[in-house]
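Pasting in a structure now, in structure tokens, and then I'll have a few things to ask.
What follows is subunit A.
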Amino acid sequence: MSQEVIDQIAAYLTSNIPIVPISQGAEAVVFTTNVHPYEPINAKTSPNDQSTKTKYVIKYRPHKKYRHPSIDRALTKHRTLGESKILAKLSQLPGLHVPKLIATDVYNGCIWIEFLGEDLPDSFGFSNLKNYLWMHASDPYCDDVKKTLIKVGHQIGLLHWNDYCHGDLTTSNVVLHQDNGHWEPYLIDFGLGSTSTLVEDKGVDLYVLERAIISTHSRFAAKYNEWIMQGFRSVYEDEGKKGQQKMKDILKRFEEVRLRGRKRSMLG
Partner candidate 1 sequence: MVNLNQYPPKNGRNYYLALGLEGSANKLGVGIVKHPLLPKHADSDLSHHCEMEILSNVRDTYVTPPGEGFLPRDTARHHRNWAVRLVRLALKEAGISDPSELDTICFTKGPGMGAPLHSVVVMARTLSVMWDVPLVGVNHCVGHIEMGREITKAENPVVLYVSGGNTQVIAYSENCYRIFGETLDIAIGNCLDRFARTLRIPNEPSPGYNIEQLAYKCKNKDCLVELPYTVKGMDLSMSGILGYVDSLAKDLFNKNTKNKLLFDSQTGQQLVTVEDLCYSLQENLFAMLVEITERAMAHVNSNQVLIVGGVGCNVRLQEMMASMCRDRSNGQVHATDERFCIDNGVMIAQAGLLQFRMGNTINDLAETVVTQKFRTDEVYVAWRE
Partner candidate 2 sequence: MKSVRGSDLPYVLYLEIPFETAAQANTAVKVLSPDPILKPQDFHVRYVADGSKLCVDFESVDDRVLRVGVSSIIESIKTVVETIDEFS
Partner candidate 3 sequence: MSLPLAVYKSPNVEEHRFQVDPSQDRYNTTNGTTTGPSAYVLEAGQIDKDKPSEPKRNEKGDFTYLSKLRMQLTGLQDDMNEYLTHQMELAKNKKLKQADEQRIRGEIDKLLDGGDGDDESEEEAKKDT
């Protein structure tokens, strides 16, 4: 991550908000901080606040020097607004697990989001699906993994049933969060998300996740993808005949996309 970008956001956030960079994608840089953007400090000391202070995620779209300023401004505003709207709308859908949107600055391309997940035991790293599955590599088909993957599929089913698409559904964009004792999967990073009724976009979503699972956990991928699809189908099966028909269309297109080897999902 170039220092210039870090200086840019540090100046924007001012020194009152210390930040820790955690990742740089093509378009946005992600930081964490434990300073809330606007709430008075004393308000948020909820009783069971463990030693770690609550953390917040800051997703920042830095200015791209290669782009003409007017294109850069318009794009940053359009995309920051788009991602915020999706997050806000998705958090209102019952049963769909997405992080809460806290604040948005469309003029500077900055979004504040609830921090989810934690570090897995024995330094397996952050609790995204990729590391979670690596953690269970010694007992790959245990009940916990099966339950979690079915829930992951269920979340994607809910997303698609409500005609939203993720756009970049990799195993690092599914985060596991401890909800009273067991892991609940949350979908994060809707930077490429969109509302879409197209079976093509849904098929590609599923294909990207399948390729991600194959490329990082190839030996157990078949069973893992099967459990995810089981969870996915359960959403549509609960929606009667209309659900069955829609599911059939999506699964058919998913098959076609797989055959076409939709190149965009060629994960390294």
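Selection rule, in plain terms: all candidates are chains of the complex that A comes from, given by their letters.
Following the convention adopted for this analysis, a contact is a pair of C-beta atoms (placed from the backbone, for glycine too) under 8 Å apart; a residue touches a chain by one contact, two chains touch by 3 or more; residues count from 1.
None of the values given here were measured: they were computed from a predicted structure.
**Q** Any copy counts here: identify which of 1, 2 or 3 touches subunit A within this complex.
**A** It is candidate 1 that touches subunit A.
**Q** Which subunit A residues qualify as touching candidate 1 in the complex?
**A** Listed in rising order, the residues are 2, 4-5, 24-27, 64-71, 74-75, 167-168, 192, 261, 263-264, 266-268.
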